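Only one protein chain is missing; all other protein chains are in place.
First chain written, first letter: the chains are A, B, C and D, and each begins at residue 1.
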Amino acid sequence: MAVLNNIEALNQSLMQMMETDDTIIVFGEDSGFEGGVFRVTKGLQEKFGKERCFDTPLTEAGIVGSGIGMAITGLKPVAEIQFQGFVFPAMNQIMIHAARMRNRSRGRFTVPMVIRMPYGGAVRALEHHSESIEALFAHIPGLKVVIPSNPYDTKGLMISAIKDPDPVIFLEPKRLYRAFKQEIPDEIYEVPIGKARVLQEGEDITVVAWGAMIPECQKAITMLKENNVSVDLIDLRTISPIDKETISQSVKKTGRFLVVHEAVKSFGAGAELISIVNEKAFLSLEAPPSRLTGFDVTVPLAKGEHHFIVNPEKIKNKIMELINF
Amino acid sequence: MAVLNNIEALNQSLMQMMETDDTIIVFGEDSGFEGGVFRVTKGLQEKFGKERCFDTPLTEAGIVGSGIGMAITGLKPVAEIQFQGFVFPAMNQIMIHAARMRNRSRGRFTVPMVIRMPYGGAVRALEHHSESIEALFAHIPGLKVVIPSNPYDTKGLMISAIKDPDPVIFLEPKRLYRAFKQEIPDEIYEVPIGKARVLQEGEDITVVAWGAMIPECQKAITMLKENNVSVDLIDLRTISPIDKETISQSVKKTGRFLVVHEAVKSFGAGAELISIVNEKAFLSLEAPPSRLTGFDVTVPLAKGEHHFIVNPEKIKNKIMELINF
Amino acid sequence: EKSEKPSLRKKVLATPVARKMAKDLGVDITLVKGSGTMGRVMKEDIKNFHSSDNKKK
Amino acid sequence: MLTEIYDPLKGEMFQVMDQTGTIVNKDYMPEISDELILKMYRTMMLSRTQDEKSLQYQRQGRMLTFAPSMGQEGVQVASAAAIEKTDWVSSAFRENATWLWLGQPMENLFLYWIGSEEGSRIPEDVNLLPIAVPIGTQCNHAVGIGMSIKFRKQNSVVLAYIGDGGTSEGEFYEAINYAGAMNTPNIFIIQNNQFAISTPRSLQTKAKTLAQKGVAAGIPCIQVDGNDIFAVYAAVKEAVERGRNGEGPTLIEAVTYRIGPHTTADDPTIYRTDEYHQEMLKTDPIIRTKNYMIEKGIWDDEKETSLKEELENLVEETFKKIEQTPDTSLEDIFKYTYAEMTENLKEQYEEYKAFLQRRDK
Partner (left out) sequence: MLTEIYDPLKGEMFQVMDQTGTIVNKDYMPEISDELILKMYRTMMLSRTQDEKSLQYQRQGRMLTFAPSMGQEGVQVASAAAIEKTDWVSSAFRENATWLWLGQPMENLFLYWIGSEEGSRIPEDVNLLPIAVPIGTQCNHAVGIGMSIKFRKQNSVVLAYIGDGGTSEGEFYEAINYAGAMNTPNIFIIQNNQFAISTPRSLQTKAKTLAQKGVAAGIPCIQVDGNDIFAVYAAVKEAVERGRNGEGPTLIEAVTYRIGPHTTADDPTIYRTDEYHQEMLKTDPIIRTKNYMIEKGIWDDEKETSLKEELENLVEETFKKIEQTPDTSLEDIFKYTYAEMTENLKEQYEEYKAFLQRRDK
């Protein structure tokens, strides 16, 4: 067992998987020689050579498009998009090829590829470095979308993503990259894609969140002890496909539901979760299933970002509102 | 008053607006000489010259990106993307520039641009010619998203879109292009963006739909007369920003809610509407607010598309399910 | 079929849970006077209605 | 090196056989057996027959919208003939003669154009990607396959096709540049058929040739007469050798002409004059090849007539068979989104199946 942060967990999972499977190829802008702008791929080129870990030219469409070609011919590409805000030039390849190749070719060609990207805000960054657009990917059939919140899940989910026979969008909350460390197993292990995790059990309300919102929810829950409110906190971990069962079981128990996310509100992942709760647990509802999210604006630059960010105080307030509904 | 189909209504609105405002520029792949693959821009080049209506090279990023540059410098671009399935190369420009220029520059630069695209399925088309991805655009702050369902609205909304000071994504249900004709005013008139329209009033359930789903809902409603069920049918017309008021008023009256859309189910616009209903009319709900949509798969080619398409029979069935809940 | 619908289209404000409770207890929720904000029918209201109804019998 | 001899920047186009079928450039006539020429001709004719019949079927409402390859069979067959079974092909949507040559069954081609994904189920032994409708995207797939080949130290190459219009898309350029930077065994063939739907080649770019776009990527490039099977064959062979020798990618512009409409939904008379069209018909690669073969004494009218009859029958039989294909099953709609159906999809599938069963009772 080693004590690692999220960056180190990513690095370890890549390192170990590349050791066991020499069809895994890691690449992206600056991913090779210097190991990526966040050092997630540090040491991989040194260890596995330039053929298995390399710097690409500045071409997101090329990175994903070539990854598709590699995957079709039996390699396992793990491609890095430097920031999620720069994935748009590759949207065409992701949404109309990676997601569809299996269906289009009736299973003859598949794209077992991982597309990693630093995700989310609250790091006082420049424009295009703070968005959360998981909902865009999740709307596309054929893609899986994963967002870990801690080093244990990060390693386990990355390993699952690499082993997954379909394309996985792997979103890494950059706010959590080095935020804390955790003791995690040294060996290869999997955290299943598509399974949420109940982080703590409670009676009064179900709260679903993911990524960097998890620690914020935990802080809010601690604050809520004095109000005598107990919370079922669920780390969704996989945005698509959603673990409807875990969520609906919880809501049937608590009767109240809140989803917390960083992304803007409208047409976000929160809306899908609310709809699922309506479909699966309507008759248990004691209050409107609700969401607490970013505002429907472009993420503000640093001097205004604090308004936008969901924090424990906002979460506590919203939970109390629902408890008192 | 002339009797026009949707194509003719579009053509007339462009023609008339170009006459009154010589900063309006129309362009896209094949939009000039031949007037577009659907002939929406037919006759414009002949009438207004190659400077105001022209063919572009095959570059969606160029079309939208150059449109942004034109708009910033005072022109009013009406750009055509040949099919919505081919908009992805322009996503970068649409989502990270058109949508944000006003906010980024604190109002110094704005993008009063219309981006038109044929939208939706059920026309037995090739791959990438049948999708409905309004939810992707609607999730992006700074964009407006419009989908008309009849020639009257088509003309009025196009005129409003051109006059709108912000970028408008104008989605044209290709299944309705020539499906029927309607008598519409000869003169320039506006249909406001952001306002839904109650097409017919009823007591038992609220049904919200848009585009090509409207005629399907109307057929279903006719079938439902024998079941003695009366429906409030709302044509949403604008996907973003949504007219929450009209919808919540209706649901408060009926207590039941169904949204019908062509797009795939998960993370679609239906989820947003269900969330709005929960926020605005929770205590009136007598059944779970629900959605009837495409399946979460790539739209099948013609030989399988009938499974995917929402039809009056499916709508009727779903409505009865909710009535009997 | 449609005959199952609550009587006379009278609309009440209530949570889904309260509605279910009414249904389970055989209470016509439209007859219950709500004590909540804007006349919302609370679970207590249904319980009270039900027990007084039972007493009457 | 042909790419050094014929400089697109000087407006030089590589041609071996002229419009009449005469060899005008003997030095560069590739070594090519009569048997291979006859096979090429047969495939060109097969593709042409299929297109002609398909146009009829489409008019009769028996086929959906489709994109004919008529006029471009020369570049398609000759380029495909220059590679091996172990090489790969990533094409766009108008490469019918290539597909036939590679062994994609005509059954599949018809299936695709009547609206079945089964048409894109490429046989296991055919190294061909499915039709890529979104312009330009297929080029980066080819680069990735090139990287796979290089990584595995295989000896294969990858052919990718794109249209003249397609060269205006960023992805085309990204792919040729990326392939150059990675030195992958890629061959990019621009089928310059003069039009992108209604938009003439001249509106796509100020560049005098499309071949010269290779200069931007620093890779060898050449313009060839795309209706001259010998020139195409020779140029592609050279590029293939370059690829196999680890010398990286090549860009080839093949000048050709789209005889038919863009697709059956298109009316080319709007944007092409009859005069121009008649003039361009003279460049038809099939006529030219036939003339060459007749001149060489390996072909005659009789053979032509019997081939035509044979191919017409073949196409008709195949289409009739395919036409009977039942609609796509509900299960098949759901089955291929992921390796395993998700709970969500199972739910949608079961729910709809139940609805259908209720309804049909």
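Here is the rule we use: a residue touches a chain if its C-beta (ideal position, glycine included) is under 8 Å from a C-beta of that chain, and two chains touch if they have at least 3 such contacts.
In this text, all values refer to a predicted model and were calculated from it rather than measured experimentally.
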So there's a chain missing from this view; which of the remaining chains does it actually touch? A, B, D
Among B:A9, B:I25, B:L157 or B:I239, which residue is in contact with the omitted chain in the full complex? B:I25
Give the residue, chosen from D:P30, D:G180, D:G243 or D:G260, that touches the chain omitted from the document. D:G180
Subunit A positions in touch with the non-displayed chain are 29-30, 33-34, 37, 55, 57-62, 85-86, 88-89, 124-129, 265-266, 295-298, 300-308, 313-314, 317
Applying the definition given at the start, please give the residues of subunit B touching the unseen chain. 25, 51, 56-57, 59, 61-62, 64-75, 77, 89, 92-93, 96-97, 101-110, 141-142, 144, 165-166, 194, 241-242, 244-245
If you put the missing chain back, which residues of subunit D would it touch? 9, 168-174, 177-178, 180-181, 183, 203-208, 212-219, 248
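Criterion: only the chains that are shown with their structure count from here on.
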What's the distance between the Cα centroids of subunit B and subunit D, rounded to whole Å? 36
Whole-Å gap separating subunit C and subunit D, where each centre is the average of the chain's CA atoms: 69
Cα-centroid distance, subunit B relative to subunit C, in whole angstrom: 41
Check each residue of subunit B and list the ones that touch at least two other chains. 85, 88-89, 127-128, 266, 282, 285, 288, 296-298
Please list all residues of subunit D that touch 2 or more other chains. 117, 134, 170-171, 332, 337, 344
